[in-house]
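Structure first, commentary second.
Every protein chain of the complex appears in place save one, which is left out.
In this document, chain identifiers A, B and C correspond to the written order of the chains, with residue numbering beginning at 1 in each.
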Amino acid sequence: MTLFLVGLGLGLAGAMAGATLPARLRVITTAVCGSGACVVTFAAATRVLASNHSVNFHSGAVLPLTGIDLTLDPLGALFIATTAVVGLAAICYSVGYTEHALRSRSAMAMFPLFLTSLLLVPATSSVATFLVAWELMALTSMLLLLVEHRHSEAARDAYQWYATMTHLGAAAILIGLVLLAAHSGGQTFTDIGTHSAALSPALRSIAFLLVLVGFASKAGAVPLHVWLPRAHPEAPSPVSALMSGAMVNLGVYGIIRVGGSLLGGGFLWWWLVVIGLGVISAFYGALHASASSDLKRLLAYSTVDNIGLVLIAVGAAGALSVTGHRALAALAMLAALFHLINHSVFKGCLFLGAGAVERATGTRDLDRLGGLARRLPLTAVLFAIGAFSISALPGFNGFASEWLLLESLLHGFAAHGAATLVALLAGVAALALTGGLTAAAFVKALGIGFLGQPRSDGANSAHEVAPSMLAGMALLAIPCVVIGVAPGLLASPLRRASAVALGAASVTPLRPGLGLDLSGAAGAVQPLLLVIAVLAAMALTAAVVRLVGRRGARRAEAWGCGRELQTARMEYTATSFAEPLGRVFADVLRPDHDIEVTHVAESRYFAQAVRYQTRADDGIERSIYRPVINLVSLWGAFARRAQNGSVHRYLAYGFVALVVVLVALA
Amino acid sequence: MTATMTTTGLGASIVMSVVQLVMIVLGGPIVLGVMAKVRARAEGRIGAPVHQPLRDLRKLLTKEPIHAEHSSAVLAIAPFVLVGTAAVAIAVSPLVTTAPVLAHSADLFVVVFLLLMGSVALALAGLDAGTAFGGMGSSRAMTIGALAEPALLVAILALSVQAGTSNLPKIVAATLAHPSWAAGPERLLAFVAFLIVVLAETGRIPVDNPSTHLELTMVHEAMVLEYAGPELAIVTLGEAMRLGFLLSLAASLFLPWGIATSTNPLNLLIAVVALSAKVVVIAVGVALLEVRTAKLRLFRVPELLTGGFVLAVLSVVTGLVTR
Amino acid sequence: MRRRSVLRSLLSRPVTEELARPTRMSENAHFRGSLQLRHVDVGSCNGCELEIASAFGPHYDAARFGARLVASPRHADGLLVTGVVTKNMAGPLQKTLEATPEPLVVIACGDCAVNGGLFAGAYGIEADLDELVEVDVRIPGCPPHPAAITEALRGLTGR
Partner (left out) sequence: MSGPGYVDALDLAAGAVLVCGVITLWRRDLRATVSALSLQGIALGVVAAVLAAHEHDVGLGVIAGLVLVAKGIVIPALLRRLVGHGPGSREGAASINVSASLVVAAALIVVAFLASGKLTALLPDTATHLTPIGLATVLLGFFLLVTRRKAVSQIVGLLLIDNGVALVAFLLTAGVPLIVELGASLDILLVVVVLRVLASTMHRTLGPFDLDQLRELHD
């Protein structure tokens, strides 16, 4: 535990350094302290995972009344390790990134603080400490969102959405946890855990639902996801990598911790609700990812999609453990945690890549990118690794966890109970459909963004980004391939973490070995051998072609039906690429197209220029959030009329109230 | 023939996988030739000989490869990824034998995602040249792929739920062991869904017209417009192998009789003959379907694929209900 | 002739006219049994196109000799050029030629392509086909008989 505390201390030191030192020294010292914090906490976490016994720490000093309770158990350690890896990459990336942005004193102080709070949250083991850490994380991320707001209205708008959603969520969590703590006598998680069985079902359900709302809004599950596609694109890239790579996991961590260990599994309908949330989030996120043409917005929506998949697995684990299938539940929970880790790694890499593209070309709009593969070769390769991982292509880590998710759901069908089976079937259908949509979205991101010809001078004059940014991306791309090829490496830490989550230590869902080999049921995959086989087959074909075929490829103009002029404007853009999908899912996306035709002066029959623009803004935001916002602004307008600056009117309100009270008393 | 899988040596399984590979590499183009022959005969023509596609491939190898001027390495690598993933999927799946090499990795999801990897590579290659046709082809192919993949996954899932495992050789072995399953309702539904997906994945008539010349109507062909010479040969071979593989997978999953469960050469021979016969029958059926129906409008194809998906889900549900 | 149902035509003998093997074998062995052509209409009145269509139709069936029309010059071994080379189509013709991989043949189909035909010397013509491009096979006739087209293609594929 002291190692972990040293790590946190280094993080805080980084924050202090960021706030005080002059500009030149500031970036370097925060980077050194931050990476020190990540490395040390990673070491502490891996030690706990390896030894499989949790360490705890209590000090009455720091926080008045309640003091601080920290417990590093395998479940928390797994999240801390992931956050540390993503954090290290983000910090290494930010060294290069801060030549232009993120240099201000506040940003440099907030960034390590945000990282430290992310590392702290999974280790807290009492309601008070948890809420303090949670609030610290929310505040620092909000401030970091505002770092670049001076010159972009969208950043301010994103901040407002993010601030309200986070605080509503935090309030829900607060009420839920306090409700539990009040009724179970102690406020540490262990007390709640022991006493929660005695609580009345209604109370436990209310507490769970409240906590679920709070954590689902942080994780970005659908009805509460609206802040995510707004906040991530506006935040600076290392921050949005941390948000998508680490902060979103803590939402799921909360659901697992409260639902699993605190409330001891609870009722079946809880977990069916979680699966429902997961299914909707997965489908909705994947659909909007394939429809959006802003690179970071695409990545944000795919975060919603992947979190949906994780929630399906968490829900399945909960449902199976409640209906008594402990082995299957352990497998499902293990699959959920595995996909969460993979998602943090490849999504972090993708966001850093998107940041590098934005830095090099000045724009995030895929319609105006193109031809970057030849101009930013390294960024293109690293982004491609992330894209292939998220599309679950064999040989990358996305495939390993998607395979495990599908296996756990498939073998979950052995369970009885119509409701569970229907939920699992919906889960499998969602997984299958989102697989296709994600592949489409990332072929678009990779193909339209990086291949073809540049469609703007920003893209045309792009040149490779700073080496430290590339190092940051590589730090996340390498695990994508390593975990993809040898997923067995993570089997034992995952098993220990899922055992803590479900409280079922005895079950070992995976047999040891490099690949994934289910012990409970007949299902296995050796990604390493598969990758070797594919590479061998490719090499063999290439050799045959080189032997038999004619060599010496000639460069010629691309075939465009003999057109005289072949320009970049004739290329497919992200909007046109996603148009068929938009049309197929028109009733969910409800894109609005606007077409402006400017006619030639002389006659209306000849168009000089046609401008086509389509926007698929968020349906849920339009149908749920807009009415609520209109209601609030209506009420605000009424309040404005009541508050018209006249002192007398205010005194009159006070006076009338006083009289009314007196009359009531009499 | 004993239904249980006898312990075949690694050597034997390698031999059998190689046999499968050779069969599909040569058989794929011939299946295309057979389908072309059936179309010709339906039009009253003699039509090109059945092995014409092989001749075309041999001739294409001697042609000069051309790369578009703005294209990157993706255009050059994609054909080999297409063939590589198809080859591994073929070598690993239970087509001729229930014990191919890497049998324990021969998983339904592995096969589906290998095919996905091939289509993603081809779609990226389509976008690489930066022409309107390539973009159009990739966009449509990914849209159809996004809708076909779920149906493919859930269709085979219906079988694995019934067999209790997602390992293809084990599914085939289980089907051999329970002949009553083959005629079950979920098998029928899954078979129809699977065929719909095969038409979509390989770009046959109802979904896409392989012999069209009008770029606006192309889906698959538009992506490979840029390829010439040996690379075109590899891409066409890859496509043919995928078609051959999917048809033989349909044959071995849904009509598994005749598949070799032991390693003696006689079984192997019977299995090869049985598989070829089954694949040719299915290919002729598909060709006749192509002659009878016209190409669907692009935005009617999702209805077809959603129908396939629903059939697959229904087959899973019936499987669960009648368990 | 009554329309034949698909099934009846499948079962009965095809209507294609039997042709003897060609007298002289094709000199370049590149296209033995497999010839992909990209049809380029540089200014035709569509007469030749109709004949080409019937050459690939049931009666003459050029496909049985391994010939096939393809969508992209990248996939083609030769350009089947019809019509006179108009000013607008001279550029695209050159581009199509560059887009076709070596070895390639150029087949001038119909009198217009061979020697300008009816429109020889008209104002809209850039030049004769053989002045712009090295022509390998010429199929005379306005429009050329489908059998002549099939015969020319057989000459190349040697089947």
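Note that in this section a residue touches a chain if its C-beta (ideal position, glycine included) is under 8 Å from a C-beta of that chain, and two chains touch if they have at least 3 such contacts.
Note that this is a predicted model, so its numbers are computed, not measured.
*Asks:* What are the shown chains in contact with the chain that isn't displayed?
*Replies:* A
*Asks:* Which of A:489, A:610 or A:659 touches the chain that is not shown?
*Replies:* In the full complex, the listed residue that touches the missing chain is A:659.
*Asks:* Specify the residue from the set A:2, A:200, A:603 or A:644 that touches the hidden chain.
*Replies:* If we include the chain that is not displayed, A:644 is the one touching it.
*Asks:* Residues on subunit A that touch the omitted chain in the whole complex?
*Replies:* Missing-chain contacts on subunit A: residues 643-648, 651-652, 654-655, 658-659, 662-663, 665-666.
Here, only the chains that are shown with their structure count from here on.
*Asks:* If every chain is a node and every touching pair an edge, decide which shape results: line, ring, star, complete or other.
*Replies:* Shape of the chain contacts: complete, all pairs touching.
*Asks:* Rounded to the nearest whole Å, what is the centre-to-centre distance of subunit A and subunit B, using the mean of the C-alpha atoms as each centre?
*Replies:* 35
*Asks:* For subunit B versus subunit C, what separation do you get between their C-alpha means, in angstrom?
*Replies:* So the centroids are 34 Å from each other.
*Asks:* Can you give the whole-Å distance between the Cα centres of subunit A and subunit C?
*Replies:* Subunit A and subunit C have C-alpha centres separated by 58 Å.
*Asks:* Check each residue of subunit A and list the ones that touch at least two other chains.
*Replies:* Only 554, 556-557, 559, 561 qualify.
*Asks:* In subunit B, which residues are in touch with two or more of the other chains?
*Replies:* Residues 62-66, 215, 225-226, 229 of subunit B each touch two or more of the other chains.
*Asks:* Can you check the complex and tell me which residues of subunit A touch subunit C?
*Replies:* Checking each residue of subunit A against subunit C gives 554, 556-557, 559, 561-564.
*Asks:* Going by the contact rule set out above, which residues of subunit C touch subunit B in the complex?
*Replies:* Listed in rising order, the residues of subunit C that touch subunit B are 4, 6, 9-10, 14-16, 30-34, 36, 57-58, 61, 63-64, 66, 68-72, 74-75, 77, 99, 101-103.
*Asks:* Hey, which residues of subunit C end up touching subunit A in the complex?
*Replies:* Touching subunit A: residues 72-74, 91-93, 95-96, 98-99, 101 of subunit C.
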